[in-house]
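And now, subunit A:
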Amino acid sequence: MTPLYILPLQTAPEVIDRIPSGYSNFVIPFVVGISFMLIWLTVGLFRLMAKIPARDRRRLWKSFFIPKIALKNIRDLFCDCLFHTKIWKRKPLLGYMHSAIAFGWFMLIVLGHLEVALFVPKHLAWTDGGLFYPIFYRFFVWINPGHVSLRGWFFFFLMDFFLLYVLTGVGMAIFKRFRSIVLGMRHTTKPSLADRIALYSLWLIFPLRLLAESFTADLSGGSFLTVPVNMLWHWIFGNNLYFMPVWWAYSICLGLFFAAMPFSRYMHILTEVLWILLRNAGLQPSHPRKGVAEAEIYACSSCGLCLDACPMNVQKKNLKYSSVYFIRFLRRHNEKKINDIADKCLMCDKCHALCPVGVDAPALRRAQRATVNDSLCYDYSYLQNRVPAPEANDIVNVATGISDAPEVMYFAGCMTHLTPRIIKSVEKVFKAASVNYVFADRDGGICCGRPLMLAGKTSAARETISANRKMILDSGCRTLVLSCPICYKIFKDEYNLKGIEVLHYTQYIKRLVEQGRLKLSSCDERLVYHDPCELGRGCGVYEEPRKVLSQVGTLVPAAKEGDESICCGGSLGSLTLDARDRAKITESSLVNLVANNPQTIVTACPLCLMTFSGPALDTVSHNSGEEATDVKVKDFAEVISQRV
Partner candidate 1 sequence: MIYEGKQKIWSDYQKDIPDDHYFYVRSCIRQSFFPASEAAFLKITRQELGKDIFETEHHTTCGGIAYHSDTIPQETAMTIIARQFALMAKYGYENYVCSCITSFGLYCETMETWREFPELEAKVRENLWKTCKLEFAKPKVLVHASDLIYKYRNLIAAQAKHKLVNVHTGRPLRAVEHIGCHYSKMFPSKGVGGAEYPYVLVGMIEAWGGEIIDYPERRHCCGFGFRQYLVKGNRGYSLSNTHKKFESMEPYQPDLIITNCPGCPYFLDRWQYVIAESTGKTYGENGHGIPVLTYEEVAGLVLGYDPWDLGLQTHQVGPEPLLDKMGIEYDPARKFLGKDGKDIGRPESCMYLK
Partner candidate 2 sequence: MKNNILIIGGGPAGLEAASGLQRLGYNVILIERSSMLGGHLASWDRLFPDGVSARGTLKGLLAQMDGVKCFTDTEVRSINRLEKSYNVILSNGITVLADAVLVASGFDLFKAEKKEEYGYGIYDHVVTNADLEAWFNAGPDSDTRIDKPKRIGFVHCVGSRDEKSGCRSCSKVCCATAVKQACEMKQAFPDAQVYCFYMDLRMFGRHYEDLYLSAQKDYSVRFIRGRVAEVSENVDGSLLVKAEDTVAGKPLKVTLDLLVLMAGMRPSAAGKRVGKLLEMPMEEDGFFAVRDGILAGQRSGLPGVFLAGAATGPKTLPETVAEARAAVVEIDRYLSDIFPNVKNYKTLVRERW
Partner candidate 3 sequence: MGRLYDLLMKDYRLKEGLNACINCGTCTAICPAAEFYRYDPRKIVDIVQSKDEEEIEKLLKSETIWYCGECMSCVTRCPRKNAPGLIVMALRNLSIELGYFVESEKGRQQCILTKDLCANILDYGYCVYPRRFDYAGHPEAGRVWEWEEKHLDDVFERLGGNLDGGGPGAMRRIPQEDLDELKRIFDETGATERMEKVRAAGLRKAAEMGLTEEEFMQKIYTDSDPKHLNR
Partner candidate 4 sequence: MVDFGFGLVPSSRINLDLFDREKFEALAALEPDVRKCMACGSCAAVCTAGKFVRTSVRDAIEELFNAHPDKALDLLKSCQLCGKCTMVCPRGINTRHLILSIAKIYGTK
């Protein structure tokens, strides 16, 4: 076959191919380093792929050819890997830093190769140093005085420009090590040994590159950055500059960096690519360490954004339980620590929501818990026959069958049964809107299975799910309304109730209001809405409750809202967090809510309601001055029912 085009192999007139062999000893460190890394990567990649179930692998290949996913891949690769848009959005300075290093370096490499392609194309060939030549291009060629074209100057400029760009990034990175808060991070990760080696060599690479290129700038060309520096050297050292040492140093640093890379956080630079592909293909980790999970944990850049995100970290002692360290120990296969950390987490999903590369640490934690807890003994045989189908008097004429079966089934769930005021309110609202509903678990049903899921007792959870599922499908209702986000999450994700719409009562009440079935009176009460983890980050329900609430009162914002909201501390996610530590979290969560002195805190989760109503409330009230001393905690339904 004939190639699309053939490179013009002769050197362009602008440059002198100083060393035709295209080789010099100083490249050895770099070559060794990068070869080691490449071999390591390829082997790793194959091992990883092997661990992924065949079905998933096929799914992955297919995904490349599905336009929608392919496009998403490209967008994510640029936005996440190079521009770090996620970080930009949240912390611009930090975003700049990351993108400067990532994108800047990427451009240096690309441009380097372009130059070679344009001026000494034959050296792109592996045999002629293709592996390293483009990296050290400036060393191997001298400009041909008098022949330098605009094209050349343009490249000189670009190269210097991006080098400067990177250097500013590196500068910030170094600064961040010492004063992270300025870049908006209260806590930063403690680097491991490999991290340090890679980190310091990374810091050195670009200053050394500047050094090296500036030493040769008068011979091999340069621009606004390298040329002046070159003059400086001449002014200091006189005419003939001995430039070998700096190129050696530069090569050594590169070599070191690549050699350390596989063992350091910088692995993420490359793994991230794979992770994005897997993620977008919709693959889920089946094991906390193998296959997809491996890509995921190596995609973590240990940037430490999750440290500040984690609500547990109101107490410094809890830092060690943050996702970044969980993933680090997963890499190191430190079982004891892995389990401790996995069990401690509240599963509020905030670290996941804020992660620049979308690493789903909670999912990994759940998988980890499953490895221990799923095998624990249990016996749910009683569920088969014992789950009570809703009582006849609850259903509006069952006799005539599905057709006039109630439109709505209300499932309160375990926690709601501990907060009768929610049940009362919901029923009041339903009656006010004359909703034809059936109360599935009026006199106690069984658990939704979410708590079991969170605890990693997956198969046990499946049993409760199927029991509930049967009961719901038998009832013949078309809409299922839940007052507990914990239930809602699992009913939505795991139950697959064909033909039944699953709604949280905040959503359903909003609908009732929009349909005009529910008339609400307004008042000037200052309300603040707390986003329950499972409802907000868990199911993406942020707007509905706010829309309705803004109709009945003045909605004031909390300090942090939406996917930034702080878990109430009552979460069923944590297995080992004790009451004291939870109280601390509750306090911080409340402090966050009362930032704008609301009169009432409104939540839409029985668990939050109970947690907030506890002793923590007083402490906060007292702390936050006069006007907030009598802040009340109410449930969404409660507030609404008082306004119908």
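How were these candidates chosen? In short, all candidates are chains of the complex that A comes from, given by their letters.
Simple rule for what comes next: a contact is a pair of C-beta atoms (placed from the backbone, for glycine too) under 8 Å apart; a residue touches a chain by one contact, two chains touch by 3 or more; residues count from 1.
Predicted model only: the values in this text are computed from it and were never measured.
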- Item | Identity of the candidate that touches subunit A (this complex; choices 1, 2, 3 or 4) | 4
- Tell me, which parts of subunit A touch candidate 4 in their complex? 343, 372-373, 375-380, 382-383, 386, 414-415, 417-418, 444-447, 449, 451-452, 455, 457, 460, 464, 570, 572, 575-579, 607, 610
